[in-house]
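Of the protein chains in this complex, one is absent; all others appear in place.
Right after this comes chain A.
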Amino acid sequence: MTYSPELAPAQSPSEQPEARGPRTYRIAELLLILLAVVISAGAYALVGLGVRDTVPGNVYGYTIWLAVLGLGLHVVTWWRAKYADPILVPVAILLNGLGLAMIYRIDLAKESSTATSQLVWMTLGTVLAALVVFFVRDHRLLRRLTYTCGLAAIVLLLLPLIPGLGTTINGARIWIRLGPFSFQPGEIAKILLAVFFAGYLVSFRDQLVLAGPKILGIRFPRLRDLGPIIIAWVASVGILVFQRDLGTSLLFFGLFVAMLYVATNKKTWIFLGLGMFALGAVAASFMFSHVQQRIDGWLGALTPEEYNKSPGGSYQLVQGMFGMSSGGLTGTGLGEGRPQVVPYSESDFIYASLGEELGMVGLFAILMLYVILFERGMKISSRVRDGFGKLLTAGLTFTIALQVFIVIGGVTRVIPLTGLTTPFLAAGGSSLIANWIIIGLLLRISDAARRPAEEFQTGVLTVVADDSDDPESHNRTARLGRRRDTAEDAEAPIPWGDAPARQDSGAQQPGPRISQDDAPTTAQPPIRPTRPPGGEQR
């Protein structure tokens, strides 16, 4: 990243092209949000009709509330990040709304009130997402917090192990209890870790790739560069061992391996990482009975021995599969099935609950929503111009996909069952809040990715460093009269963050491999509160 305060005068109104910038798609987002709200409210009404034969009395209030949340986030986004991706919020609202309807449906069957607290968490989540969009005016600012985030993540992960604060629920010690609330700090730690990995990898990526001894043709990093990686591995295995949480451990490690690969483009890392995790997992399965139990319950799920084994058998998994099979292709219809039979049907097994009542068709639609979310995230990552943003987006997006895979894969018997929540759908405040914060971050980064350079000013950091392999940046640089070598997207590490993007800095040559990305981010560029008139509507 290059901070070029001297570029600022270039953005004087006289030089500002009059042509309109890229479309913002705000209206599309608005309509999609309304559609998501209408579908969610419809699902809620259908649940009432299915279970009680009457539309719930508060359906209008509920609809308005959802609409307020969606529109609130929409307005903040329009105001503060008008180039943000228009698909993210509608998809998240729809997933959240469908989850709420199903949780309410199970509430009716179990006479519980999880849906109410879930709605409170959703409110808090959307507010937090709006706050992220509002206050994090440039995602690159987060890079300054790299090590703070890393430390905070470790502290959060250790919290449940503190006696008196942590609680063990179903054998996993991943909860902390504060008065009436219980919270899973691991969900927030997930975001902090993504920030930490992104910041760390951006800084040390070249050392990791280029320095170090070569053994058997594979270049191994220097031990001192490996420190954080080893810490990540120890943390993952530590979670597995001390908190008995296979899912979170797998999630963190997958997140790290994916980000490491994106940063270095070295497949060695994938094999090394997965190999280390497999080693840890195999060792754990021999050392800890609960891991072995999960594997037995997975492989022999449909045998009476595993089914009737308590605790630790396959009862829940098999009940979920029976529920899904009874739903068949089109499902029983909302409120017409019996999802409450499955233990934790509103949280860990909400996918099976939805499968029973909405059928395979409904689950495909839900999976498609996740695919869309993932695809948008990947697109944002590929477009964003700075390496930190790229890595952070890739990490956060991959987290969602991996978490979906770990949970749903467990429920549908692709992999052993582990306790994780389905993003946005499942009942659980920590997870919901964390995922809404991710949406907030993705909104912010996607705004940066699509915002035309001319308009790019956040008042905090100014100049954008074009990523060399970004097709748009090629076009732009071409348009601006300077063509860059397009063959840069090679196996070799790409100089990124050091590419001059503007003609008036064109005299700069690509920097050394250890790029200026390592320039201390604490060096504050001058704050530029003034904006070109008509440049950005606020």
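The rule is short, and it goes like this: contacts are C-beta pairs under 8 Å (C-beta built on N, C-alpha and C of every residue); 3 or more make two chains touch, one makes a residue touch a chain; residues count from 1.
Quick note on the criterion: contacts and distances are computed from a predicted model.
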Chain not displayed: protein name in its UniProt record ("Biotin carboxyl carrier protein of acetyl-CoA carboxylase", "Penicillin-binding transpeptidase domain-containing protein", "Spermidine/putrescine ABC transporter" or "Cytochrome c553"): "Penicillin-binding transpeptidase domain-containing protein"
Residue touching the undisplayed chain, where the options are A:Thr63, A:Ser236 or A:Gln340: A:Gln340
Identified contact with the non-displayed chain, of A:Leu73, A:Leu363, A:Ile439 or A:Ala453: A:Leu363
Residue of A:Tyr25, A:Phe134, A:Tyr261 or A:Phe288 touching the missing chain in the full complex: A:Tyr261
Of A:Leu119, A:Val404 or A:Ala434, the one touching the omitted chain in the full complex: A:Val404
Residues from chain A at the interface with the omitted partner, ascending: 109-110, 258, 261-265, 302, 304, 307, 318, 321-329, 338, 340-341, 355, 359-360, 363-364, 367, 370-371, 374-375, 378, 381-382, 387, 390-391, 394, 397-398, 401-402, 404-405, 408-409, 412-414, 467, 469-470, 489, 494, 496
